[in-house]
Every structure is written in C-alpha cells, then in structure tokens.
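Notes follow once the structure below has been shown.
Note that one protein chain of the assembly has been removed; the remaining protein chains are unaltered in position.
Now for subunit A:
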Amino acid sequence: MPEIVLRAINNFVCRDITLRVNNGELLVLLGPTGAGKTTLLNIIAGLIAYQGTVSFNGSPVDNLPARLRRVGYLFQDPALFPHLDVRSNIAYGLKIQGCSEKELSYRVNGMLHLMNITHLSHRYPKDLSGGEKQRIALARALAPSPQVLLLDEPFSSLDFRTSRYLMMELRRIQKQLGITTVYVTHNLLEAREMADRIGIICDGKLEQIGLPQDVFFEPENERVSDFLGAPNVLDCEGWRTLGDGLIEATCGGIKIVAPHEGEQVEKVVIFPAHIHVSRERPPGPALNRFKGVITEILATQFLPRFRVKVGENIFLAELSPEAFNDMGLEKGGDVFLTIKLKWIKII
C-alpha cells in the first residue's frame, strides 16, 4: 500500500498543509468542526480543487480525477445506493472496473465474510441499522482494492456502543489489509483508540503531527493544547520505585503507579481524554483506579467535561456526549476513574 504525501496544499479552507502518511499507517486528523479536516480528505480523493501536490507512492495524482485515484472513501453519511441491495452496493466499484462475474462474486463474498455481513447480502439499505450501513459502506469502499482509505467521521452518528465496536472492527480490518488510512474525527477518545499517529488541524492549518502520546503530552502550541483540553497536573508528595521501570507516586492522598525511569518525580500529568470513567466499579485489579465525587459539570463545545474530587485532588475528566448521556452523570454523584499506565506522564 502506498504512502500519501501532501505538499503545500492550499485552497479556500486549507492553508499550506504538508504531511506524509506512511505506508500501511492509520493517521487520525483531529480538530474542531470546521477546521478543514473533511476538505483535506476531499483534496486527497480529488473531489475538490486545490493548489499543491498530492502524491501516492511518489507519483503525483493532481491531474487524475477522483474516479482514477483508486481511493476508498467512507463518508460521515454511509451514502449507500438506496436502489441497490447490499450485494450490489458492494459490487458497484468492481462492476465499474469491469471485473468478470466469477471474480466479482469471489471478491464480494470475501468482503461480506470479512465484515461479518453475509446474512445481510440481499437486504436494501432502508432495512438496515446505522451500524450495518456503515459496515456495508466500508465493504463497498474496500471491495475495489483501493490504494488508500479515507474515513470522514464514519461512526459519529452511531450510538456509543456500536461506534466503539465498529472502531475496533475497523482497526482489525485496517491492520489485516495493511491499507494506508486517513481517519478524520473531532473526538479525542476516538483518535486515541484508532491512531498510529495524530495530526491536529485548526483553522485549515496542520498545527502538529506525531505519535498520540507526543501530541497529547507535548502540545506544540496553544491552539493544540486548547483543543486537547487542560491536563491534570498533580503535585507529588513522595514516590518510591516498584521495579520494572515503574514508580508509585503519592499525590494528594492517592497513590498513582506510572512508568518512569528518571531520578526526579515532581508532578504527575494526565489528560482528561485518558481517564476512563464509569459509574460501576470496573472489574480487574485496582491499579490506578479511584473513586471520586463529581463536583462540577462543564459544558463544552465538543465534549462534556467534569471535575471529580479524589482525595485532595480535583481531576478534570471527559466523555463523549453519547457516553455522558448514557451514564446520566450528575453533580454530587460517585464515579470511578481508571487511568492506564501508558497515559500517565511523570515530570
């Protein structure tokens, strides 16, 4: 699968964007609504005009129309052809390519099997749920063996449980096929789950690109840190080494286990997006699991954020709007916060 390189991309939204998506990588473009993420996908797909250069595996594709770029595109709306059944929807691109009946049947069956949707093959889109439609749209996009896969907030309209399931499925399929993928979202949790690397776009400009932990822990400018949300910074009163590269820091009456190799431990940094929130006690060991009380609920543009008092510390945590509504969290309610080791930064 080819790498994608964008050089000095400009149009009515994007401002001088240069980036590289490595072979087989899943790059998440993260940014607020209206930042230019979808525009950038449309530029890669050749659906809108732009200045600059888009290359697939070193070959510029700027003069190729969308139909010749061999791009699989999954839109926010599944955009299934309503007059075709599931099988014909998946076969659409293959028929356009002029596949023989035998090969077409083989590849469509393969896609139905890969997506676990064999039982839906003769249904029409009107008879499918939102999650099923997105799976079929993904199968349709992948069937003609595209060079790259572009995904534009494909699960944003689905309920929390379905979207999480489909995210995992997509990650599995992407790894299995090794297809170079650009995934657009404004949801930090989704980005964290999916990304090999993350690019932050604000106002049509690529502000930062890097590994998730680099982007989350070392925002390069104020725009990025504003978008990601202020991190929780806890002062440490003491710490001890546990071995195997782990330490146990005591912060405001709670003990936090974190990976750390250095000599100094002054503060613990945790981003709101990296705190798992649940109403019930999560199963498994109680490592970095704290019970707290919600002291304040903050309305934000994209994500519901809230403050939770644990010991003497106040944590800022966040959830997707769907999860927040599903849990029915209220001020004064008890919640459990769980933090994975890899998302704790010691400074």
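Heads up, the rule we're going with is that a residue touches a chain if its C-beta (ideal position, glycine included) is under 8 Å from a C-beta of that chain, and two chains touch if they have at least 3 such contacts; residues count from 1.
The working rule: contacts and distances are computed from a predicted model.
Set against the options "Probable septum site-determining protein MinC", "Binding-protein-dependent transport systems inner membrane component", "Cytochrome P450" or "Elongation factor P", the UniProt name belonging to the omitted chain is "Binding-protein-dependent transport systems inner membrane component". Residue A:P144 is the one among A:P144, A:G204, A:P272 or A:G292 that touches the chain not shown. Contact with the omitted chain, checked across A:Y73, A:Y183 or A:F336, is made by A:Y73. Per the touch definition above, the residue from A:P125, A:P154 or A:G229 contacting the chain not shown is A:P125.
As for the chain not pictured, it touches subunit A at residues 45, 47, 65-73, 75, 77, 79, 81-84, 92-93, 96-97, 124-126, 137, 140-141, 144.
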